[in-house]
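One protein chain is absent from this view; the other protein chains keep their places.
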Amino acid sequence: MDLVIDDLYVQYGSSVMAVQGASLNVRDGELVALIGQNGAGKSTLMKAVMGWVGPHSGSVMIDGAAVNDRKFSHLKRGVSFVPEDRGIFSSLTVGENLRLGGVTRRDKKALDADIERELERFPVLRKYWGRGASLLSGGEQQQLAIARAMMLNPRLLLLDEPTLGLAPIIVDLIFDVIEQLRAEGVTILLVEQNAVRSIEVADRTYVLQAPGRVIGSGTAAELSASPAVVEYLGFEPNDSGKAAS
Amino acid sequence: MIIEYLISALGLGALYALLTIGVALLFGVLGLMNFAYGEIILAAAFALYFFREQPWFFAVIMAVVFAVVVAVLSERLAFHPLRGADPVTLMIASFAVSLALQSVARMTVLPRAQGVPPESFLSQRVDLLGARVSVLDLLTFVLCGTVLAAVAYVMGRTSLGVQLRAAAENFQMAEALGVKGNRVIASAFVIAGVLAGIGAVVFVARQGAVSAEMGLQPMLVGVIGAVLGGMSSLRGAALGGFILGVGTATLEALLPSSLIAFRDAFLFTALIAVLVVRPQGLLSGSKVRVS
Partner (left out) sequence: MTTQVLVRLRTPLLLCAIAGVVAVAGLAGGPTVERVAVLALISIVFVTGLSTFSANSGIMSFGHVAFMALGAYTAAFLTIPVPLKGTLFSQLPEPMSFLRELQSSFVVAVVVGGLVAAVLGLITAPGIARLSGLQSGIATLAVLMVTYNVLSSWTSVTRGSSSMIGIPQATTLWSGLGFAVAAIIVAWAYQSSRSGLQLRASREDYWASVASGVSVGRHRATAWVLSAFLCGAAGALYASFITSFNVSVFFLSTTFSFIVMVVLGGYLSLSGAVLGAVGVSLLQEVLRRFQDGQFTGGSALPAGVADLMLAALLLVVLIKFPLGLMGSGELGQRGRQQQTDEVEPQPEGASA
């Protein structure tokens, strides 16, 4: 699974160009993080990958096919998306939300097995299986959203700010899960504000600055070699995950 | 007396809840406040007129079939090309569909009202708990109640229902998970058609006539009920419609006859008040952004 974004410009609303000339790629099996401050254009870029907003110019290709092509199907290509607002259906129960993630799957036995797998990973979902999803806390909703995205057994998982507004202990849990998924072979593009943790878990990291421009990329060592990136982030990234201030 | 009133109020409540759900379902799934809903009912009423010589049961089935066909056709021809348009544009479009269907009815078979004599068994009365209750009131209550229960089952217990609820809440996300938008919307129109068909059966039995304009009142009932219920959930909408029905029956029982003619004025004034004071509906807890 290869994702290639080339010189992408995305217009938002009638006048604002939220992404201006971003280029990045995610290779098969990689965990790539995309970090940047609020309004840097991260979420817009993610929506462009989903084809929810069209490119003004430039391209987004998955395995060589353009995502905004009419015939392109994110489902058939195995692309799952967890949006920033988590996209949980509050009028559905936890179980219904989870099952909906596998709505396209024919083999219900295999689906049940996958549900079981995710319930093992997120025990809290088993506990609240029959509850209305609106009653879950933010962290629980995030777990549900990730579990639901896994119902497609995705080859590429897009996570948009999965730890936004969550308690530190839940943030740890989410990052553990992300590493776990990567170990299972899922290709992941992770959009985050939590730069320290993201750089720590990711194979490579792209740094995005408003309005949607990549100012640096690479491993922690490569990032720390760029003065512009260090200045923007406000710390020097290193592999141990400890921010040197 | 009390039991008669109760049965008739509950019957009207169930009928109005049924009509309201038809409106609210389409609004939820695709943001369409469907003013052509009345003409879907008209299509069913036309079938009842057309097959009035046939066995009643057959006519009822045909009424539902006609309503479903017209509902689905209106989606394909008018609303499908407007997918994603803002709700006001959709509402104007539904206005056009409504007028077009009325015109077709007027051009063909209904230049003026036609009588559909109610089945004789409907005008009888039966003893129930010591009261003489009309079969028509009883039928209204039982038929609408059954259909409501069926809708509740479909929405609550089936995969289609889950998909419909998901699409109504967040269409884009539902599609991203693999819910087939086109199929869900089509089935919403089918369900709305079935509801309109059953509603028409009850309506025609109560009025004994069909006419090109007959869709207006049930459509307005659906819209008011949906606004009262908050337009955000089907359960709220059903409750809104039910309260509207019971309230109407009560108003009719209590209002002095000189004021009954102004019933609609009271209802619509109340509607404006609800829109202004509680735009999220009387029965909904969540806040809707107002501007």
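We call the chains A and B, going by the order they appear; numbering starts again at 1 in every chain.
We take it that a contact is a pair of C-beta atoms (placed from the backbone, for glycine too) under 8 Å apart; a residue touches a chain by one contact, two chains touch by 3 or more.
None of these values were measured; they are calculated from a predicted model.
Only one residue in the set B:Ile61, B:Ala78, B:Ala131 or B:Ala150 touches the chain that does not appear here, and it is B:Ala78. Within the full complex, the residue among B:Pro118, B:Gly145, B:Gly181 or B:Pro279 touching the omitted chain is B:Pro279. Here the missing chain is touched by one residue of B:Thr89, B:Ser123, B:Thr158 or B:Thr250, and it is B:Thr89. What chain B contributes to its contact with the hidden chain is residues 27, 31, 33, 77-78, 81-82, 85-89, 91-93, 95-97, 99-100, 102-108, 111, 216, 220, 223, 227, 230-232, 261-262, 264-265, 268-269, 271-273, 275-276, 279-280, 288-291.
Keep this in mind: only the chains that are shown with their structure count from here on.
If you check the complex, the residues on chain A that touch chain B are 50, 52, 74-75, 81, 83, 87, 89-92, 96, 99-101, 103-104, 148, 152. Partner chain A is touched in their complex by these residues of chain B: 159, 162-163, 165-166, 168-170, 172-174, 176-179, 233.
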